[in-house]
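The other protein chains are all here in position, but one chain of the complex has been omitted.
And now, chain A:
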Amino acid sequence: MSASLFSAQGLVKRFGGLVATDHVDLAVEAGEIHALIGPNGAGKSTVVNLISGLLAPDAGRIVLDGVELTGMPAHRRVRHGLSRCFQVTSVFGANTVFDNLLLAVQAHTGSSFRCLGRRSADTRLHARALALAHELGLADVLHRVAAALPHGVQRRLDLALALAAEPRLLLLDEPMAGMGPEDSAQMVALIRSLRERCAILLIEHDMDAVFQLADRITVLASGRVLATGEVGDIRAHPEVQAVYLGSEAAA
């Protein structure tokens, strides 16, 4: 456990009488794509919010690369290498793609309390935002307003914003949500290409995508970890089939 890049141990989160997260243990190795799956209401998004710091856990600890993140505010976790995307696309819709990228890059290049120099004169910032645009295939839409872009492109921009932090662990909360088959295939390819850069904790409903991408899978049901293992083991796991895959197949 201690050798893992990232580990969450004994995470508990209660909302009133509801135990949304019930002693969840999770470990992600360096270079791994680890999928977190489970039926609707299993508590996947709660786990992501606990890990990224949007919610405070009632118990448990979170460690990334030997640094204890528990109790750290969300923005400082990002500085320690933990970055995330959102289930609902969260970009700055009124701004251009380039301005979105500049803002993301700015968070990690120098202080944002500097208030006298014009940001437009910061060439280092521009170069990094441009590089990011090229890597994520956004160079063609650089000066388009984000809200006017197709859904798939906005998802890619969302991912670009998260990558600006150069994270060691990237949390992807349903990156394929609401996408058609073509966009999904592109996103799968894109996520696979990120394997070199960082470990990924992937929350996803699209089982095809999960089986294509994941090295290991953790199954969550009613806030508890039902099983963790290699893709093949999870597929064959009888309880998992009953709780999740079975019900999906029947649906």
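By definition in this document, a contact is a pair of C-beta atoms (placed from the backbone, for glycine too) under 8 Å apart; a residue touches a chain by one contact, two chains touch by 3 or more; residues count from 1.
By our rule, contacts and distances are computed from a predicted model.
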**OP:** Between "3-oxoacyl-[acyl-carrier-protein] synthase 2", "Branched-chain amino acid ABC transporter permease", "Crotonobetainyl-CoA:carnitine CoA-transferase CaiB" or "Heme lyase CcmF/NrfE family subunit", choose the name on the UniProt record of the chain that's been left out.
**Re:** "Branched-chain amino acid ABC transporter permease"
**OP:** Looking beyond the chains shown, say which of A:R79, A:H134, A:H151 or A:R192 touches the absent one.
**Re:** A:R79
Original post:
For the full complex, which residue in A:V12, A:L54 or A:L130 touches the chain that was left out?
Top reply: A:L54
**OP:** Specify the residue from the set A:V63, A:A104, A:L149 or A:I203 that touches the hidden chain.
**Re:** A:A104
**OP:** From the listed residues A:A165, A:M179, A:I200 or A:A214, report the one that touches the chain absent from this view.
**Re:** A:A165
**OP:** Spell out, residue by residue, where the missing chain touches chain A.
**Re:** 52, 54, 73-76, 78-79, 83-84, 86, 90-95, 102-104, 106-108, 110-120, 122, 161-162, 164-165
